[in-house]
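Notes for the one structure printed next.
Every protein chain except one is present and positioned as in the full complex.
Entry: subunit A
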Amino acid sequence: EEKYTTSISKGLTSARAAEILARDGPNALTPPKSTPEIIKFLKQMVGGFSILLWVGALLCWIAFGIQTAQGVASAFDNLYLGVVLALVVILTGIFAYYQEAKSTNIMASFSKMIPQQALVIRDGEKKEVPAEQLVVGDMVEIKGGDRIPADIRLIFAQGCKVDNSSLTGESEPQSRSCDFTHENPLETKNIAFYSTTCLEGTATGMVINTGDHTIIGRIASLASGVGNEKTPIAIEIEHFVHIVAGVAVSIGVLFFIIAVSMKYKVLDSIIFLIGIIVANVPEGLLATVTVSLSLTAKRMAKKNCLVKNLEAVETLGSTSIICSDKTGTLTQNRMTVAHLWFDDQIYSADTSEEQTTQSFDQSSQSWAALSKIVTLCNRAEFKPGQENVPIMKRVVVGDASETALLKFAEVILGDVMGIRKRNRKLAEIPFNSTNKFQLSIHETEDPNDKRFLLVMKGAPERILERCSTIMINGEEQPLDRERAEAFQTAYMELGGLGERVLGFCHLYLPEDEFPDTYPFDTDSMNFPTSNLCFVGLLSMIDPPRSTVPDAVSKCRSAGIKVIMVTGDHPITAKAIAKSVGIISANSETVEDIAKRLNIPVEQVNKQDARAAVINGMELKDMTTEQLDEILINHSEIVFARTSPQQKLIIVEGCQRQDAVVAVTGDGVNDSPALKKADIGIAMGIAGSDAAKNAADMILLDDNFASIVTGVEEGRLIFDNLKKTIAYTLTKNIAELCPFLIYIIASIPLPIGTITILFIDLGTDIIPSVALAYEKAESDIMNRRPRHKKKDRLVNEQLAVYSYLQIGILQSVGAFLAYFTVYAEQGWLPNTLLGLRVNWEDDYYNDIEDSYGQEWTRYQRTYLQWSGYTAFFVSITIQQVADLIIRKTRRNSIFQQGLLRNKVIWVGIFSQIAIALILCYGLGSVTALNFTPLRVQYWFVAMPYAILIWVYDEIRKLFIRQYPGSWWDKNMYY
């Protein structure tokens, strides 16, 4: 076609090719635009609480500036605090960035591709050029095993078959010829697509589209056009950050106003504000959440779920609908013999992945004959050198059906190649689409039998046409009407199962007509091809993975709807859906009901049908309302023959129902839907790069069952994050109260800002991560997925219980320690009230305590630090109790087991060890404001710690005893 200014025989000239290359660009997909690293980094710096802490740091520096101008001695404290706050933000930012980068790097290794070469005709010569340099109009040659370098219109093809599964989801090889058969480029036979593979045969074709203009390029750009949705956990964390920041800012501002109206200096009020912000913000929490998520991600990776995006860990847990691709995800993506029909009887074969034997009745003579045909009339061969590999895993040269037959025969008979050697092949007619049969002629292995054996297999109806007899129990019997009808029934039944059926027949050629030396000629067919003896049928299917039915039923009980979305035929899709339980055994589609009741489809009440099989063609004409109606009314849905766009529509439809949608898929055609889904799950082995790139998670073993483990882990981490957050929020009140009392009652400051940071980023970190190791309280796989908008991570109950109950309890305990330290040093509580201004006066060096002693400023400051330390230690001790009670939300701690989660104990010991080190090890470092504390002060808050535990046990007891009561509603978080 000269439209492309090319020549079929000579191809383009190099100059012309270079010209077009300059115009169209290289033949490669433009990679999705990635955010520059620096932007990603800066995003981490301003996300979450960072803004609040930046404000805090800024206020510190302002205070420092003003104070140095005024010559206040303690001005540098504010400078340090500002620097520390900034460091906290930067370090947590770097940490989050590092975590993100780490998970992105895992992906980078996947996208490495070997540069592809293409055989192209240019300037009348054949040349190898990198596929990237192909341009429209180039003539390329393809042979079996090649990846197709661009969208190509075939001009010459010989036995060419392509695997389009990554593009359309069809698992069967598609034959390609030069004939234009369909308007739709996806359906027509004369176009081969970029990135698909040519399985066998050879072809020459002209490049018609390159790079982003190819079909696959268009799908890829469809995928990148789909915006990245925020993950549910990101929304939850944002919601939580809003709550905490809201509390911090409103309390801060409120007390700023109170302080100013109490005639505090504005500068002092600003310093109070900083304290309130620092006390209110759980600085370490976001890092903790990241660590918890990555711990879960690691745990999931061990179970073959590789998580690309950390937050996706939880998304899987809240998933309420899984849209699963069929081929390769639910099925093994390989043809396997499923049923046999001989002796007028259907036998089922074992289709599991690890089959080593077949258990159907093999005593019949018919089977012996059938097995011989299966073995001999087959061109597929094992690649050599695989003797030690399990049969099912051996690599085979040949098409899918022949491979299935070869493996089937090898499993039952063993040493197929040896049998073939002993039954030497004399002639062969390969399968072609006009004959629809394959034939070969062999010597027999019995040296006394000089007859030749003609074996044939092919489309059942064509084979039957050529037969006049049928083998029953090893005897040839005439093929009468009755027999033919039995054949029809069996054929229909197997076909109805979505299986591909092949017929087998043979004929022993009479010795006298065909002597030893008879020259068989396949072109003239100088041998009989009719009046053969029909032996049996074999049907094949891409069988479901053996783990899938169980996984689907687990999803069911976990309240997750599994929808099959496939590009395959409705019949096959439905058959697979039934066998894996996506359509359960006793549910019917509208069509089934119509058939059963013998009424037209239109009269069936749609509500009666739980299942639905929807064809892509029907879907095309549907309005969004109709789609919604289907998604709501039917619990078991199969979408067949769907295009990539339609998959996208289905996902969107599910999301309209407020569902969290997981999409599994492996092909390029799945990638837009993978991207659109709340969580896209790609197959690690069979998955295409495009699918892996679009996905959030990769199943390394391609096993649908791994998703179930993932769901479980995701739900667990959601529960445990709740616990972590509740644990962390509690002590914020114990950190905040000192500031409020300090402002209102004017007592010496009970706890310093730096000390607070040591709790938030020191003692509390390991315990809060330890909660991520907590086991589930009840069977989390038996409850419904959480509702995206109703079941929040941080709900009102959690915040109120942590802030207003346990938090206040903690504060009271810590204040007891504070007052004890001061009282035992000579400052009784009543003396402390209203003391603040004098206490903090640098030049007031003879303040009298309750006993008449006089204190210098530094002596007071040192005492104040002892107070900080006591307050700190008390919070730590009570946080140990808090940690223990957070192990469960409903069950008693004793039901959960105190010792089951060892990491909790690591947390408790680390907490106490850090406190000991700070107190006694670093007590002499002035800048840290810690002092060595008398041993007994460690026990002052102990009664309150015990009270926290007892109170929480009572709370849980009432929750368990009176479900649904006022107490349950208000106290269960």
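Just so we're on the same page, contacts are C-beta pairs under 8 Å (C-beta built on N, C-alpha and C of every residue); 3 or more make two chains touch, one makes a residue touch a chain; residues count from 1.
As a working rule, contacts and distances are computed from a predicted model.
Looking at the choices "Trafficking protein particle complex subunit", "RING-CH-type domain-containing protein", "Sodium/potassium-transporting ATPase subunit beta" or "IBH1-like N-terminal domain-containing protein", the name in the UniProt record of the chain not drawn here is "Sodium/potassium-transporting ATPase subunit beta".
For the chain left out of this panel, the touching residue among A:Gln386, A:Ser468, A:Ser892 or A:Thr926 is A:Thr926. When the full complex is taken into account, the listed residue touching the unshown chain is A:Thr856, out of A:Gln362, A:Asn432, A:Gln626 or A:Thr856. Listed by residue number, the positions of subunit A touching the unshown chain are 227, 229-230, 652, 655-656, 658, 678, 788, 804-805, 808-809, 812, 815-816, 819-820, 823-826, 828-829, 843-846, 848-859, 862-863, 866, 926, 934, 940, 943, 947, 966, 970.
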